[in-house]
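Have a look at the structure below, then the notes.
Removed from the display is one protein chain of the complex; every other protein chain stays in position.
Read from first to last, the chains carry the letters A and B; within each, the first residue is number 1.
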Amino acid sequence: MTTTAPQGPSVITPPDAATRLELYRTMVLARTFEEAILREYHADKGPGFDIGKGLVPGEMHLAAGQEPVAAGVCAHLTPDDAVTATHRPHHFAIAHGVDLDRMTAEIFGRESGLGHGRGGHMHLFDPAVHFSCSGIIAEGYPPALGQAFAFRHQGTDRVAVAVTGEGAANQGAFHESLNLAALWKLPVVFVIEDNDWGISVPRAASTAVASNAVRGAAYDMPAERIEDNAVEAVYDAAGRAVARARAGEGPTLLEVHTLRLWGHFEGDAQGYRPDLTDVPGHDPIPTYEQTLREADVLDDALVSRVAQEALARVDRAIAFAKQSPLPDPSDATAYVFS
Amino acid sequence: MTITESSVAPTPHGSHRLTTAKAMVEAIELEMERDPSVFYLGEDVGPYGGIFSSTTGLQERFGPSRVIDTPISESAFIGLAIGAAVEGMRPIAELMFADFMGVCLDQIYNHMAKIHFESGGNVKVPMVLTTAVGGGYSDAAQHSQCLWGTFAHLPGMKVVVPSNPYDAKGLMTSAIRDDNPVVYMFHKGVMGLPWMVRNPRATADVPDGSYTVPIGQAKVVRPGTDATVVTLSLSVHHALDAADTLAAQGVEVEVIDLRSLVPLDRRTILESVSKTGRLVVVDEDYQSFGLSGEVAATVTDVDPGLLRAPIARIANPDVPVPYARLLEHAVLPRQHRIEEGIRRVVYR
Partner (left out) sequence: MTEVAFPALSKESATAEGVVATWFVADGEAVEGDQLLAEVQVDKVAAEVPAPHAGVVHLLVEEDTAVTQGTPIARID
């Protein structure tokens, strides 16, 4: 007997038009940013592909296709709530209101970056909105517990959102964190972005259960799986989870079956992915655009305006980054200790 | 019948006698009174008071919301401490044995130690990680290690190692008040535990009230002219015993208690070796690729000419700590090995 994943309501009441427009806008901004970084990253790696070369060196993990998760969850948060993201953080950073100019400068390794060029794309910290991310799979969960613990100690109803991929659900820290959060009823929302692939390994080859949402039962924690990467389904489930946490009712586990449109990292040839040619057809943003057009929330003019505003904002951030000074090598050992 | 000759002299006014364990607890207690954001979490730290008496009486005093028993989930609760520190609290998390670092090392060295740097100084992690270290009572290979060389090797965390009650209290206060992550490593043999072999150096006078011992400052605990012994933790006790024995033979040894490994007080080491020309390093951690080599390099990086004899390293060999008492005590850097090392550098 297999256990089926608990799912949310089959019919969801859509949010109001303003909220729907905002969800769409957030996703477009996140996608526009990822497309810009994609372009900038590959612009100067040649000939061939030298990963350490160019204005944006190192590994790059882009979240195209996963925007619905970030937009749907972060719509329920304020700047006082915490978000801990993964090695693929940009969409959550944007959805949660991280300073886009300084985030871009950090990705470009500049002195004016969020970390003065010390952290880079996988280690973005914006304390003004309590945003952090980590490059170690699943290890972002435990500190999120601590933020939730502090928020409660301080007498607030602030929450901590902790994000991982589906592969992380097989790591020890994931399980420890779920148990401890449930045991201590911490105001945490655990979000799993199941994009089917742990780099090149499909979920069925790594995970003993069909969905990580069934693992909530192991920790006596409410859990839900959203199957279709639909931003409004995410919005609905996240709203309930955030409300529970704010009310002191403890953590929830949300798994969203999402889509990694591009490679695990830039430079990933994805030879292991048999469905590759079909993938663009499942892009969630055109799908949502169509939904909103049919609901008269969007028309040609508005779609165009949203796209242009996103492009302008992203262009400004990229320009800021490129104009920012490089860090001084003689300062390379700074910031170890306070 | 009374004991007329007591080994314990009357306590000076304004101080009281404590074991190292009680001194550590007293520092935590005073800071928890002073600062409501300080809390302690770990395994068996509640009613049990810590396996090595690191929190005796604290939960009774401050309640279960500030002195918290955790599940056996080191990654989760050490990570929780990190997140709480990031949000303005001052947690003390206990790793029951330093030997357990393997199950949670990522949170320690990739998160606790790196968040300040990765954020360009914008995010602080003002937490203390306490942990019990050391052997000598047959707890064998997975429960007897010191491992301070490994913690000290990884950038981003301060490391302190008190050897006595006065430093235990002062360093704990400093560690809690420090805005950086501080790893506080206490040797089970210096704690003055009633169920370990009696150690007269584990009990001493400690001033009443709060005081600090600066982090990053070593101490010359015994001045001398003929050789410098640089050491830490329980080995300070054995070095002092060795120095007493050798004094009777006309050799005056200077003993330096490092007290902190990160930052390392290289200046005190150099000043002493400039004077004596002979260096013995005593370290209960594994010999190769660690603290004893670092102390040696501290001298040779500056001027090998300071040395009139090769450096003697008296450390645990590169061997897991054996269980049988005779075997264990053959690998530990105890008094007889220390005396032999001192003689080797002096009588060259």
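The criterion applied here is as follows: a residue touches a chain if its C-beta (ideal position, glycine included) is under 8 Å from a C-beta of that chain, and two chains touch if they have at least 3 such contacts.
Every value quoted in this text rests on a predicted model; they were computed, and no experiment measured them.
> I'd like the shown chains that the missing chain touches, ordered by label.
Across the whole assembly, the hidden chain touches B.
> Identify the residue among B:Gly83, B:Gly170 or B:Gly192 that touches the chain left out of the display.
Selected residue, touching the omitted chain: B:Gly192.
> Touching the absent chain: which residues on chain B qualify?
1-4, 6-11, 16-19, 192-195, 198, 202-203
Assume only the chains that are shown with their structure count from here on.
> Enumerate the contact residues on chain B facing chain A in the complex.
70-71, 73-89, 91, 103, 106-107, 110-111, 114-124, 155-156, 158, 179-180
> Using the touch definition up top, name the residues of chain A that touch chain B in the complex.
Of all residues in chain A, those touching chain B are 82, 84, 113-119, 123, 125, 127, 130, 132, 134, 136, 139, 141-151, 153-154, 160, 172-173, 176-177, 179-180, 183, 334-338.
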